[in-house]
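Below is one structure, written out as structure tokens; comments come after it.
Apart from one protein chain that is not included, each protein chain of the complex appears where it belongs.
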Amino acid sequence: MIVALILGFALLLIGIYGMLSQKNLIKIVIGFSIADTGTHIIIVSIGYLRNRTAPILNSAVDISKAVQQVVDPIPSALVLTAIVIGLAVTALMLSFVVELYKKRQSLSIDDYQELKW
Amino acid sequence: MISVTIIIVLGIIMIVAGIVALHLKNLLAAIITAGAISLLASVIYLILGSPDVAMTEASIGSGLTTIIFLYALNRVRKENKDD
Amino acid sequence: MIKKILIIFAMLGLFIVFLPLITNFEFSQNLSELASKYVRGSVDELNSQNVVTSVIVTYRGLDTLGEVTVLFLATAGIGFLLKKKNKKSKKRVASEILQTASSFLVALIVLLGVYIFTHGHLTPGGGFQGGVIIATAFLLLLLSDVNMKFNHTILQVVESFSGAFYVVIGIIGLVLTVGFLNSKIIPLGEYGTLFSAGTIPIIYSLIGLKVGSELTNILDTMRGE
Amino acid sequence: MVNPIYIIILSLAAGFLLSIFDKSGRKLSLIVFYSVLTFNVFVIADWFYRFTVLGVSTLTINTAGFSAPLSINLQLGIQEAFVLLFANLTGLLAAIYLIKKFKESNISSLVLYLILIMGVNGLVMTRDLFNMFVFLEILSISTFALTILTKNKKSLSAGFKYMIAGGVASTFFLLGVVFVYYFTGNLNLDFINPSDFTNYGLIAIFLLSIAVFIELKPFPANGWALDVYESVNSGITSVIAVVNSAAIIFVFYKIMPLLPQNLLNIFGIAGVVTFFFSNLMGLKQTNAKRLLGYSSIGQMGLLVASIIYTIHSPNKLIYLIVGGFFTNHLIAKAGLFWITGIVKKEKIKDWGILKENKFLLILFGLLLFALSGIPPFPGFWAKWEFIKLLVHGKMFFVVGGILLGSLFEIVFLFRWFTIAVKGEVPSENPKISFEFSKYFSTTIFVGITLTISVVIMKYFYDFNWFQFLPLIAVVVLYFLDFIPSKIKGFLSLIAVGIYGYFLYPFESNLQLFFGIIFIVGSAINIIATLNRKNINKGFYGFLLMMIFSFGNLLIAKSYLEFFLAWEFMTISSFVLILRGKKAQKASLLYIIFSTAGAYLMMIGFSLAPNLTSNSALIIAISNINLPILVTVLLAIGFMIKSGSLGVHIWLPEAHAEAESDVSPFISAILLKAGVFGLFMVGISYINHVPAFDMFYWIGWIGVLTAIVGAFLASFQEDAKRLLAYSSMSQVGYIVASIAILSHLGWLSALYLSFNHMMFKSALFIAIAGVYYRTHTRTMYEMGGLIKKMPLSFISVLIGIIAVSGVPPLSGFGAKWLIYSSFIERGWYLQAGVLFFASAVSFLYLYRLIHTIFLGQLKYEHQNVKEAPIWFLIPQVIFMVGIMAISMYPNLIIQPLNSIVGNYFNSSIIVDGYNITSSLGNWNGNMIMFVTMGIFVVPLIILVLLNGRTQTVKQFNIVYAAERPESPQTTHIAYNMFAHYRKALGGWGKPRIWNFWHETNEWAHSLSGLFRQIYTGNGQTYILHIILYIVVIYFIMGV
Partner (left out) sequence: MDIMIKILYAVISVIVATVYGLTLGGVVQKIYARVHGRFGPPVWQPFIDIIKTHGKRVSISHGIMFYLGPVFRFAGGLGTYLFIPVIYGSVVFANFSMAGDLLLVMYFIFFGQLGMALGAGEGGHPYSPLGIARGLSQMSTFELPFSLAVIAVAIQYDSLNITTIVAAQQGSILNWTLFTNPFAVIAAMISLLGMNMHSPFSLVLAPQEIPIGPPVEMNSSFLAILQTNRGLFTAAKLVLFMNLFFGGATNLLIMIVKTFFIYLVSVIVGAAFPRFRPEQSFRFFLKWPTIIGIISIIFIVYF
């Protein structure tokens, strides 16, 4: 499903663009999250095979021919992990944002440049 | 073919939503919009034959993440109000 | 200004990097050899309907253990970062109806969560999804009662022991010298039923509990006081 | 034998349960925590032992009851075990270091830390790409969270930058992983066939590798890392810099087989670029931890480059190079970060505090030396072999980048070191608090690095104890340091004697000759050091180290042995110079120039053909046809050491600022090491004369050194500085004479070397005595001391007569030989310039003796006494030596004639005391007697005729218009040759000094310019990363 792939890359680029262009810390995290979603869509679409069903071998699928009937389970498995990890990272980032805001009362990334050179 | 059309429609909505989310001044709205992207993504996963992923994305990607975002925003605002 | 131009360059560049991946993309017609083995093995060796679950819990069990760990780390990290403040906030009382309704709902939602993670090997979903749903239940409680306090000890015990048991199940495999996280250490059961697929349902249940408690913890911490 | 997967299991279980344990008290959780970390170390150590000693084969661990690629498998081989051993050990020691923090802090910190270490173990062992991603995330998230172990604004913002950078990198890694799966249908490294990546399939591998590479902090996409290093708690920083980096570099190593060659090349260059630029930017850094950050990033670049460029080498070499860089960087960096945590001074300029704490200073010094790649530390061997490898591969740009980068590193590291040793103690918080745990970890690491050094020397190179001797000397004397200085001095004297005895049977007389200069000269000079009072910690250790390395130079049998001795010599002399009161800048200059020279020599030796015989290098080299490039490089290296014009600016500083009894060693003996080296180059050169007559130019440099040195000496106000420039000038003569490459020329060079050793030792010791009594080196502050220190005066008198070349003393012999050889060779203009230099030398010689000993005695010196006996003894010995060879020049000319006869046909005829060259003759003995006669006769006449002479007191100046009041106004000494300087006009400008000064300024400006890219803005850092990825992609050009 090439459309999904394109969509995934588009979201990835939008997310990265958001990270690069937005000054607001929360928006940067939003950008990261969008990019993450994009990546996940890319992964899932890689695993897709035309006209096949989900890799759940219940009565709807002929078990002996399952290999010809289901989509690739591996990307799905990977994405599952990736989503959870994405959540973890996003949550941690947000807690950093909260703490940063506590210290300086600003959400602009430009205000956190005391370390340089 | 139907699925492709759905994906295209959803995709366009998602991309627009993505751009909008980044440009909204209102953070609350931005977070909700970003959450919507995830929600739509889970529909796409369903179409792509990955119900597991769809469930996960719906619950974690759009649900929990959005809530955490909102909590974070809430804390920031509270911090602001306190001072 | 220079930065803007550079950003545009960067984006253009990335676009060019990715472009060949899209333009040359071809969907394969058949499953890869590895995937085929998984599909077959899920039925033949693990007795699990949901291939994704088989892959996640057994074949790539180490990943999943890591995944749980990541979530655990995030919980710990957030807890470490956002230390509780003992500041009293303005009390806001939610309506009684909402509170009662939510208590009722919580039980239902938790039940749903449990269903999802125990049936991970049969239907879509599993420990993570179930865990999230459990956490949602507690979220409901948090939302309905702002002053709600969780018993952290219980949360912690659930979290810790579910994690530890997960590891212990893994070790059993090692002790029986069939390999870490082997799910065939108990009988595989009858295909398509709840008690099948070896330790997969057990592990998924533990994951569900762990994830549920962890996420609840995260939510509680993020909510702040 | 414990399955290493238990490391993961146990850490996880403990991690999960730790918060429960904590309910019953922190003690229990701490016990669990440290036990698990210790368990990890032991498991891996056990495996490492099995792999290395017992030769057990690589262990593969399958999970889930399936074998790879179906399930994820782990692998533990010798490489994994090596990396993990150090990672776990560092993890444990860092945890011990942080024990106080862990006691106080939230339990989460322990959990995070434990799982971080687990993540590293998993990351290193796993063979599955996606599993790698998971472990990478475990590692990253725990690290992110731990960055705020000490929570402040800085660490928070650094942590955030780190997170978003890490997030971007892992996104790319993930993309890479899935596309690898897409192209190969596999995720297991062992089952991925690199040839599956056709054309755009390479993008998958590109994404994968670039993500790992970004994690390795390449320049310029590494601003986030620097911020982390600067702001995060030292204990955690050490983990990030060392443990994390070790794991990630190993990931890179694991995926390397997948990478196409051109990408590898790009990464190799990028590594070198990183190394170069981070060290360049380190130049301007004033924050200690950020400085270490720069160094750390640089070292990672070097490590990457070394992995890439050694890939096709034999295993042993890879272990030595990569392993050497790896352990060196790891240990030194961790230790240094820990020390920054102990010292708690952000700014480098406040590090003078360290000298209050000798033990910590030693640790600091050792780690710093290790980091700078100084022998015997592993980095040295790695660098030596690596440069050799690169040179053989003709990768000269890479070599240049690495060595220049190393030089920058030397500059800032040693600047730091000199500040620590000599800097001012900051007024606030002038005490370093003591925490046993912190010291413990650091000490263990220093111990380990020393052990590894010994292992390398013993097992990789098979050096014998003689080569170890300089080190042994330091160690032994370190343990004897409680003994009073005098006794140590005597012991050292005995030690040098025994050393000389064992050294003695030389293979050639040239070695014997230099042996006498090095060993006997040193021994006599040691007598002067016996004047030291109290304990003098460390002095004799490094003195012996220096003397033994001189000796080892003579008997070195290979390039490496020679270079090793050379480096030992440099280091020991550096430390000795640094002991001087204000020697901070001087020693820094010295080490910078020496290192630059050493690097040139390193390249030179790498390019040199293999030795064919098993003789000492100085002999073996005669059969070796050194390419012209090698000759040039080696010659420059040696000329830097001998202070030739252009690279001499270290020389006056070092001589002047060293302690006054150290200066004679530097001038009289250390400079001769360079001379010895030049002889070595010359010996090869004369047997294999190349097309390009390089020694002609060396000759000119020597000549110009002589004249410029003489002029510079004439304009000094500081006695030791004057003598230093005089040494420079004299060594210029020697260098020029060597460059003649004729019998007479080498004869003169050797003769003058010997002479110079004697008279310059005597002069420096005499000045040392004067300084000891008057506490000043500024000559115009002295005067009239002849009445107070007559013996010193005589010594200086004889010394300056010998220097000036006035007959009848031995100096004339040198002059005679030199001019004869120059004219004979046809170097007429050079001879003219030398004549001029020789005439100018009278200026400074007279100035020296006049302003100190003659003229008006200062009031404050009315009560000074003669120099102490310990200063007088060596002077007397040298006086006797000078007089002996003046009167009986055959004593020295005969043996020298036979030495040089080995290389050239003799061109002089020695008949009795008469020495005849093709141009003229010289009869030292007769001159002596005639001179004595014509001196004594008028003296007797005068005494007889002038019996009524009365000696008057000071200020009774008969023919002055007024009776002078103060010695200050009467003693003409300040700026004595002002009119000469005026006459020289524009020629008198310190152009060379200016040149180096400008070079320095430029380097620092560049440093300042480049580091502007680190704006501190996290977003900019992300932009850097993205642009870096794009640029590398385009360079790779799929």
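When the chains are written out, they are named A, B, C and D in that same order, and each has its own residue count from 1.
Throughout what follows, a residue touches a chain if its C-beta (ideal position, glycine included) is under 8 Å from a C-beta of that chain, and two chains touch if they have at least 3 such contacts.
Computed from a predicted model, the values in this text were never measured in an experiment.
Asker: Need the list of shown chains touched by the one chain that isn't shown.
Answerer: D
Asker: Looking at D:L512, D:L843 or D:V1031, which residue reaches the missing chain?
Answerer: Counting the whole complex, the residue in contact with the absent chain is D:L843.
Asker: Considering the complete complex, identify which of D:L629, D:I823, D:I873 or D:L891 is in touch with the unshown chain.
Answerer: D:I823
Asker: From the listed residues D:M1, D:V53 or D:V952, report the one that touches the chain absent from this view.
Answerer: Missing-chain contact among the listed residues: D:V952.
Asker: Determine which one of D:L302, D:I348, D:L747 or D:I801 touches the chain that has been left out.
Answerer: D:I801
Asker: Among D:V425, D:V689, D:V930 or D:I1035, which residue is in contact with the omitted chain in the full complex?
Answerer: D:V930
Asker: Per the definition of touch given earlier, which of D:S29, D:S372, D:T970 or D:T1015 contacts the omitted chain?
Answerer: From the options D:S29, D:S372, D:T970 or D:T1015, the contact with the absent chain belongs to D:T970.
Asker: Which subunit D residues would touch the chain omitted from the figure, given the whole complex?
Answerer: Interface residues of subunit D facing the absent chain: 784, 786-787, 790, 793, 797, 801, 804-807, 812, 815-816, 819-820, 823, 826, 828-829, 831-832, 835-836, 838-840, 842-843, 845-846, 849-850, 854-856, 914, 918-923, 926-927, 930-931, 933-935, 938-939, 942, 945-946, 948-952, 954-960, 964, 970-973, 976-977, 979-980, 982-985.
Rule of thumb we're sticking to: only the chains that are shown with their structure count from here on.
Asker: Going by the touch criterion at the top, tell me which pair is linked by more C-beta contacts: C-D or A-C.
Answerer: C-D
Asker: Averaging only over C-alpha atoms, locate the centres of subunit A and subunit C and give their separation in whole Å.
Answerer: 16
Asker: Just how far, in Å, is the C-alpha centre of subunit C from the one of subunit B?
Answerer: Each chain reduced to its C-alpha mean, subunit B and subunit C end up 19 Å apart.
Asker: Would you kindly tell me how far, in whole Å, the mean C-alpha position of subunit D lies from that of subunit B?
Answerer: Inter-chain centre distance comes to 58 Å.
Asker: Among all residues of subunit D, which ones touch two or more of the remaining chains?
Answerer: 130, 134, 137, 141, 144-145, 148, 151, 179, 181, 187, 1023, 1026
Asker: Hunt down the residues of subunit A that sit against at least two other chains at once, touch-wise.
Answerer: Residues 1, 6, 12, 16-17, 20-21, 48-49, 54-56, 70, 74-76, 80-81, 84-85, 87-89, 91-92, 94-99 of subunit A each touch two or more of the other chains.
Asker: Hey, which residues of subunit C end up touching subunit A in the complex?
Answerer: Residues of subunit C touching subunit A: 4, 7, 10-11, 14-15, 18, 21-22, 25, 27-32, 34-36, 38-40, 42-43, 49-52, 54-56, 60, 63-64, 66-67, 70-71, 73-74, 77-78, 81-82, 122-124, 128, 192, 211, 218, 221-222.
Asker: Which residues of subunit D touch subunit A once you look at their complex with the stated criterion?
Answerer: Of all residues in subunit D, those touching subunit A are 130, 133-134, 137, 140-141, 144-145, 148, 151-154, 156-161, 163-164, 167-168, 170-171, 174-175, 177-179, 181-182, 187, 223, 226-227, 230-231, 284-285, 290, 1011-1012, 1014-1019, 1022-1023, 1026.
Asker: Per the contact definition, I'd like the list of subunit D residues that touch subunit C in the complex.
Answerer: 3, 5-6, 9, 12-13, 15-17, 19-20, 23, 61-66, 69-72, 106, 108-109, 111-112, 115, 118, 122, 126, 128, 130-131, 134-135, 137-138, 141-142, 144-145, 148, 151, 179, 181, 185-187, 199-200, 203-204, 206-207, 1020, 1023, 1026-1027, 1029-1031, 1033-1034, 1038
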